[in-house]
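To keep things clear, I will list the structure first and then write my remarks on it.
The block that comes next holds chain A.
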Amino acid sequence: MISRRSFGSAVALSTLVFAAGLRRPGHASEEPRRGGTLNAIIQPEPVSLTAAVLAAAPTGIVGGNIFDGLVKYDRDLKPQPELATRWEISPDSRTITFHLREGVTWHDGQPFTSADVAWSLENVWKPLNPRNPALFRNIARADTPDSHTVIFHLTEPSIALFSMLNGNGAQILPKHLYEGTNVLTNPYNLKPVGTGPFVFKEWVKGSHILLERNPHYWDVGKPYLDRIVFRVIPDGAARAATLEKGEIHYAPLSPIPLRDAERLAKLPTIKVGTEGYDWLTSWLYLDFNVNSEPFKDTRVRRAVAHAIDKDALIKVVWFGFGKAAVSPIPSSLKAFHNPDVPLYPFDPKRAEALLDEAGLKRGPDGIRFTITHDYLPYGEDYRRTGEFVKAALKRIGIEVTLRGQDTAAFTRRVYGDRDFQLASSWSSTFPDPQIGVTRLYTSEFVGRNIPWSNGSGFRNAETDAIFKAAATEPDPAKRIAAWKRFQVIAQTELPTLPLVELKFFNVYAAKLRNAVTRGDQIFGPLTEAWLDEPAKSQ
Partner candidate 1 sequence: MSLPILEIDALSLALPTGSDRPFAIESLSLHIGAGETLCVVGESGSGKSLTALATIGLLPKAVRPAGGTIRLAGRDLLGLSERAMRDVRGREIGTIFQEPMTSLNPVMRVRDQIAEAFQAHRVLDAKRRIARTLELIAEVGLPDPAAIAGAYPHELSGGQRQRVMIAMALALEPKLIIADEPTTALDVTTQAQILKLLDALRKKHDTAVLFITHDFGVVSEIADRVAVLQHGILVEQGSAEQVLHHPQDAYTKRLLAAVPSLVPPAPKDLGEAPAAFRVDDLSKTYPGRGFLRRRAVKAADGVSFVIRRGETLGLVGESGSGKSTVGRCVMRLIEPDAGAILIGDASIRELTQRQFQPLRRRVQMVFQDPFASLNPRRRVGHIIAEGPIAQGVPRRKALADARTMLGLVGLQPTVAERYPHEFSGGQRQRIGIARALALQPEVLVADEPVSALDVSVQAQILALLQDLQKRLGLAILFVTHDLRVAAQMCDRIAVMQKGRIVELQPTADLFRAPQHAYTRALLDAVPGRFLRPDFDTCFAAAE
Partner candidate 2 sequence: MSAVGLIQRLAPGVRWARRLAQIAFIVIGIATVNFFLLHLAPGDAAEVMAGEAGAATPEFMAALREQFGLDQPLYIQFGKYLGNVLTLNLGYSFRQGLPVSRLILDRLPATALLMAASITFALVAGAALGFLAARRAGHLTDTIISVIALLFYATPVFWIGVVLIVIFSVWLDWLPVGGMATIEAGYQGTAYALDVGRHLVLPAVTLGLFHLAIYTRLTRASMLQIYGQDFVRTAVAKGVAPGRIAVRHVLRNALLPIVTMLGMQLGSILGGAILVETVFSWPGLGRLAFEALFQRDLNLLLGILLASSILVVVVNIAVDLAYGFLDPRVEIS
């Protein structure tokens, strides 16, 4: 019916309509728009862009756009197909078969095959995964019957494994660029070649990292953005200013002072959101050194728990970005979280009673004893948390000296020399507590100078046994029961006092759409994100 001539004009017309639609943000939101440069902040500047060799957050944020995983996690943390289109688990839970996506190429044009996966398992995940290599060592071997099938043969069943198979937890590196090299020093760690939606373009250290759209991305038509510039802006006030000015569209990982977040959230051009961190689920806690006075005594630990008003802490220090933590497994891990554990409500009188009972009476100056508190050297919020703890404990007669230091000194002191009394720290749980919680309580890691492990020095035969059993338990229900039991023990003995379930936040320009579409978004690609109007050229 349509003549060639009118077809021609119809094209012209539809282009016009499309263009017109662009200028009406309200309507255009339904229809993702292609193009534009996303200006983002990356802070601190990463040292590597390859999460497989360094699991630091900035590495994950940038590298997440360059790499894909076997799976990705949806907002409910369920694995969804990414490079693996589907997978089967054998009835004995010991064999997992992944069917890989066809037609995927690395950014340098080489085809992506099962060999890349098998090579990465043996040479990267097993020796180098910093979080939990045991998870991968449990995979006895990987078979590659054809170029798009990988079969994992597990020694023991492992449910937790399925929480670590995204592009961050199990990053697949291109075998053809890495084979035969030292993975840790391979130059491609700094100019990665992945399969993801964005291609690494340049990294001017101290200034920015530039990624460009992968035109050959397997998810045809995506990504929408032409370019992502991750700018390095070391100062929080300056970050807030760039966001306020609209120079920056996307800033993950709580990029600005909380007070500024509160302020910017009120601006029409800016949104502040806490989504996209579900896969991490981080929480803040105090580690007591249970091997030394005065925290050898459980009553003293409990007294401290009663002395700290978590809600006030969240309100004053964290400006509401958080939730009171009651157990070592954050409430967002709904299945595993156990609310029925000993709670230590804010009750200074009870705290003082416990201290009296422990024989630590107030002296003539009102002071029972003096301790040193090593606060986490991650910036002002953690320092203020320390100051809050100091003030809170002073009320029950404990004089606190705060000790500032840098990260290297902190981890050596707490996890190596164990020369501390009370330290603050935070940890990510990941969707399965086996990954993020075991390390904080297992006696295996005490004093071995492993950062962010068991700092308190807690050794408990029952919890050690629970960790062992839960790791290989194929029955999800039994596993959950074991983890709930663990939480009761942990909160009774209280080697570690959970304070806050942290809510990291992102700051976005209002015109940035679909920046968060998955549960592991923070370490995932901005495949779906688009800008609701042409980005300013300036």
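As a working rule, a residue touches a chain if its C-beta (ideal position, glycine included) is under 8 Å from a C-beta of that chain, and two chains touch if they have at least 3 such contacts; residues count from 1.
Candidate selection criterion: all candidates are chains of the complex that A comes from, given by their letters.
Being a predicted model, the structure only gives us computed values, none of them experimental.
The candidate list 1 or 2 contains one chain touching chain A in this complex, and it is 2. Residues 37, 39, 44-45, 47-48, 54-57, 127-133, 182, 184-185, 187, 189-190, 204-208, 210, 227, 229, 231-235, 237-238, 241-242, 244-245, 247, 405-413, 416, 427-428, 436, 439, 448-453, 535, 537-538 of chain A are the ones that touch candidate 2 when the two sit in their complex.
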